[in-house]
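Report on the structure given below.
Just one protein chain is left out here, and the rest sit where they should.
Residue numbering begins at 1 within each chain, and the chains themselves are lettered A and B in the order written.
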Amino acid sequence: MLDKAKDAVIDREFKLVGSRPVRPDGVDKVTGRARFGADISAPGMLVGKVLRSPHAHARIHSIDIHAALQVPGVKAVVTRDDFAENAKHKDVLCNVMARDKALYEGHAVAAVAATSAAAARKALKLIKIDYDILPHVTDVDEAMRDDAPLLHDDMITSGVDPAPEKPSNVARRFEFGHGDVDDGFAKADVVIEREFKTEAAHQAYIEPHACLASLTEDGHGELFCCTQGHYAVRDICASLCGLEVSKLRVTASEIGGGFGGKTTVFLEPLALVLSRKTGRPVKMVMSRDEVFRASGPTASTSSSIKIGATRDGRITAGQGEFRYQGGAFTGSPVQFGAMCAFACYALDNVKTVGYDVVTNRPKQAAYRAPGAPMAAFAVESVIEELAVKLGIDPIEFRLKNAAQEGDKSSYGPTFPRIGLIETLEAAKAHEHYSAPLGPNQGRGVASGYWFNFGGATSVSLNIHPDGTVALVVGTPDIGGSRASMTLMAAEELGIPYDKVNCIVADTASLGLNETSHGSRVTFASGLATIEAARNAKTEMCARAAMIWEISEEAVTWEDGHAKPAGANAGDFEPMSLADIAKIAEKTGGPISGHFEKNPAGAGASFATHIVDVEVDPETGRVEVKRFTAVQDAGKAIHPSYVEGQFQGGAVQGVGWALNEEYVYGPDGKMQNAGFLDYRVPVCSDLPMIDTVIVEVPNPGHPYGVRGVGETGIVPPMAAVANALSAAAGVRMTELPMSPPKVLRAIDDTRPSIAAE
Amino acid sequence: MVQVGLWGSLKAAVGGVDTVEVEAANIRQLLNRLSEAHPGLAPVIEKGVAVSIDGEIHQDNWFAEIPPGSEVYVLPHMEGG
Partner (left out) sequence: MSQIHVSTTINGDPAEFLCEPDETLLDVLRDRLGLTGSKEGCGSGDCGACSVTVDDRLVCSCLMLGAEADGRDIGTIEGLAEGEHLHPLQRKFLDHAALQCGVCTPGFLVAAKALLDHNPDPSETEVRYWLAGNLCRCTGYDKIVRAVLDTAAEMKGA
């Protein structure tokens, strides 16, 4: 990393980076032209629909599709028999089409392709399934009990020594930490222990999953779908459907929100197999009800936190046990929760343990900083409580204990340059932090952390004869990234923003790209874009050198021109990118820049949020009155979209804090699978969301970028809980903090009134 | 020799310690030698892990160099939202 530090541009003056131009895909999106997952059709297209289990847990004895196939217009039905066993993607396969058991309400059990939606729906009703209904479990704590119904007979908890002899619903155990927590607690003057619960929230992207698949008799496939990672879709679908990777071309549509929820497959393999069976293109679109019941929300959790501190405000030990259920398969993000829980603090003694638990719920999918927000809700609530108890200002308390460069993180590695302290200082200095509060109002603070990482990344940058540039990336644009990529390419090449046109290529047109997740796009595709541009500049300098008949080393690139490197190099008129591009064919052929690598050097992002809430003591309703999100972006390439990430993350967190939850009935069925009953924040619920972009450059990126997409959802739940505590004197330990729960808590603080 | 820190639940596979030593100049050598020396780690490594070198997280990056004296941690494979 040290050798990269020289590359970091700490005090560099940028010409374009940091400005706010209109995004390249903007006009298409304000005119309705942009093509999202469900917006494309093909000649001869059939409609595909999925039959889903009405039971939370049931053995499937038999599936009779005979009557369904007789419906006029029905062309094919697929069931588990149409997919071969797949060791590599066993759980994915089982999730897209149930095998011996339906593991949750909404689990796909069959799919139909027909000439009309009406015929497909009619056929679904005629598929006869003989179910043997089994006992179910949807709560994480209940699922961990010895007498809980078992989802998988062969699930032996990993990470436990000695290995358990009996199967359970606990898939994995994780442990992190260092020091001796018992010793640390012994040194504390104050120790607080609390239990917390959080409910599952859905990413609730506005665009339901959709795809259009076409698979020919000779195994050539085309797939158009809304996804954060079309390369991952290609690889999984090719494996599940028995296709050669090179013959399946996947095009990512414009994507109507993902937040982690569109990083896997649901409909795509079904559509491909239906297309193969019928010889026709098949389009499948989920209803909102299906999105809730059958795609991936995040985990629901329970946790136990214990933190001790000395009177002067030094934390002596932090301990947490985190229990996350991630639906019917292994893979809740509990390890990341356990890793991030105490990441904001420099601790001598810290221990976290995580349990990954399965239940009869849909398989969880990643949701923005997966696993971290729930852990932060628990830890940051206790941190605030400690600060209050010790009579220390909550930001001061955090500053006294904040992690910085050189501190050993709670999960192991020593932190490189990070910006937590800068966010805390900025929050403390913000006018919001000292603004007066009204009656029934309270203010809360919380900090949060998320890793960043690189991943496989390919970019091509083609110099056109007219002096314009095509920038070809392979990471679907989930929040304005084409604008950021364009800015970085134009900055590096020294040409105007509007001379660069950025597109997201299909899987056949560009090398591998890892999914747009993990806050990696502006970091990794951005780094790749800059490297590709540098690559092209080197070639353009070489062409100029040939024309000037001097050595390549004697030519430098400056302000969009090749120039002699110094007086000794000779006196030549600088050649612009357009000058060189125009004659490229005569000077050696087309000029392109490339990057195909797996870049390391991603920099973590910390955030600190301040929120004011007002509580109605009569109804328990909590209203967010003011919100300030402070976060380290390293370097904000397009500040508007950085602010947008902060604001969007904050508001998703507010929804998770106050309203959003999966409600299950005793039958194990979701009771609120629609936007009327699963209530995401609406415009009238909220104030403006103020933002402060802190820039502590990441030495691992040429412009200093840190990924910002995820950290913003980590602090809000604790910040809201802390504000609520300050406003109403109640410490809420369960999410969501919905009016009935808040009212009950307030009533409990007034025993004399209740007794009267 | 490289001192390798392991996340806590891997302790069992290496005899109850949280740090082991292997001779490795890059991530591929590191993972191979860890698997050889501690067969209990092999399935975990096979499934995919991340490696932090001086605080920088690498995934699927066999030939990333491990400079002498650097701090190395084996961590769970990273995913994001």
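List of remarks:
By definition in this document, contacts are C-beta pairs under 8 Å (C-beta built on N, C-alpha and C of every residue); 3 or more make two chains touch, one makes a residue touch a chain.
All values derive from a computational prediction rather than experimental measurement.
Shown chains touched by the missing chain in the whole complex: A.
Touch with the chain omitted from the figure is made, among A:I127, A:I478 or A:M737, by A:I478. The residue touching the chain not shown here, chosen from A:A204, A:A446, A:I495 or A:A536, is A:A204. Take chain A: the residues that touch the chain left off the picture are 20, 22-23, 25-27, 29-36, 38-39, 41, 118, 203-208, 254-259, 285, 287-288, 478-480, 638, 640-641, 643-644, 647-648, 650-652, 674-676, 680-686, 688-689.
One rule holds in what follows: only the chains that are shown with their structure count from here on.
Mean C-alpha position of chain A lies 25 Å from that of chain B. Per the touch definition, chain A reaches chain B in the complex via residues 1, 158-161, 172-178, 203, 259-261, 263, 333, 335-336, 339, 351, 353, 366-370, 411-416, 450-456, 517-520, 598, 600-602, 700, 709-710. The touching residues of chain B, counted against chain A in their complex, run 5, 7-12, 18, 50, 52-61, 64, 71, 73, 75-76, 78-81.
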